[in-house]
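The complex appears here minus one protein chain, its other protein chains still in place.
Letters A and B mark the chains in the order given here, with residues in each chain numbered from 1 onward.
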Amino acid sequence: MKHAEKELIAIKEEVSRMWTLVLSQLEKAKQAFFNNDVEQAREVVSREKRVNTFELKIDSDCENYIALYNPVAIDLRLVLSLIKISYTLERIGDFAEGIARHIVEDSCDAVTESLKDELELAVMFDTVIEMLSDSFTALDSENTRLSGKILAKDERIDAIYRNAIRKLAVYLRKEPAQIECGLKTMLILRKIERIGDHCSNIVEEIVFYIDAKVLKHKKNREPAA
Amino acid sequence: MNKRTSQRIAFGIFRILGISVVGILVGILGFIVYHGVGAVSWEFLTTAPSDGMTAGGIFPAIVGTLCLVAGSLTIAVPLGVMSAIYTTEYAGNGRVIRLIRIMTNNLSGIPSIIFGLFGMALFVNRLGFGDSILAGSCTLGLLVLPVVIRTTEEALKAIPDAFRTGSLALGATRLQTVGRILLPAAFPNIITGLILSVGRVAGETAPILFTVAAYFLPRLPESVFDQVMALPYHLYVIVTSGTDLEAARPVAYGTALVLIVLVLFMNLLASFFRKILDAKKG
Partner (left out) sequence: MIEAKNIDFYYGDFHALKNISMKMEAHTVTAFIGPSGCGKSTFLRLFNRMNDLIDATRLTGECRIDGADIYHKSVDVDELRKKVGMVFQKPNPFPKSVFENVAYGLRVGGMTDKNRIRQRVEAALTGAALWDEVKDKLKKSAFELSGGQQQRLCIARALAISPAILLMDEPASALDPVSTSKIEDLIHVLKKEYTLVIVTHNMQQAARVSDKTGFFMLGELVEFSDTKKMFLNPEKEETQNYLTGRFG
């Protein structure tokens, strides 16, 4: 294997480790949310720094790689998408931390299990976690077959999100005293929905890297593969 | 014996041999200068021989040699340069060209007396030039032709191909390339060939023996069909078959000295010319 290739693989492995970390942040945030586990939420908040460190490290590795090896073709596409993926992972990490912070600051008793069920929060959480882990599999196996499925999941999250907002509004009309808790819940919903969007971006980067197709901002995002 | 000692001994031997070669050359020159310098005077250089060639000068022989050098080069240089251009620049590397090369090399190995004989048969008798500067120059010209061809060929081959392709790529024809790029670039090396030729022509006795040289002719030539005296032949004559060999001895050394100086002078002139050309080209 060429030296330049080894360098690139090292960066890719670094991104994988970051991915694993962000995935676990997301899972922990979910558990903390459903169990109202403040300790776990604190852990997520404190581990956010590590996510940031990963991003800085990967950024500088990619800059060095471009400066020293002048990558072209598939190498260039990989390094460009790794930069964007690490940036996006960092944003997802931020959202996980944000969710955890809501739990640390104030647990809303008003958000009952039944309301969580009604808003399909668990489904949303699980779906974005699946998206993130599926996109990881896609990059790891250099296969874009999963991309269509992942992008479809994002549409589903968007649908659930719109639905949940409506249901939340109905609930708050009935219980106007819970407006503060309701707004916080809405922020959490919003964050999960954004995570879904970011996962889609990651998938688009992976498709750009592997198939050199630009899916971004296109109506029909279904890759032809 | 260690490596260093053996190396020292080896180079010691080389040095002794090298110095002795130079020594021999200096010895010969010194010997001739020592014996000849007394005979050389302004009169010696400007008058004809007298008193059965034991006195007087060698002026006709000097002029004769100069005529032969000029004549033979006039014949050999254009012929040799043109055929070298043909063999290196135009002809490619076919079987005929290889044959020509071999023949050229062989030609330079033929003893000069054979050239003399051939020159007599062809130029003197068959073409009816008689014993003349023309016949002698032709014979000497043939003799040095291989030298001129070889050196011109080497000079042309030494020119980087980049000059040729560069010129052709600008739309120059092959002839323009030869005339404007290759010959000017090769000229200094061609002059080296001329220097060798001058030495050879001025010094040869055998080829002029039957074709031009006069035993005694105390006047200057008037046309190319005249006979002339020549320095090497004159030297031969006064050493071997003069009227009074002993009396002519100083004249012989003087003649030898003049011949050497003449050749040396022409060489210096040519290399001076070459330096000027080199400097001009930078």
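Going forward, contacts are C-beta pairs under 8 Å (C-beta built on N, C-alpha and C of every residue); 3 or more make two chains touch, one makes a residue touch a chain.
The shown structure was predicted, so the numbers you read here are calculated from the model rather than taken from an experiment.
Note that of A:70, A:141 or A:163, the residue touching the chain absent from this view is A:70. By the touch criterion stated above, the residues of chain A touching the omitted chain are 2, 4-5, 70-77, 212. As for the chain not pictured, it touches chain B at residues 92-93, 160, 162-163, 165-173, 176, 180-181, 184-185, 281-282.
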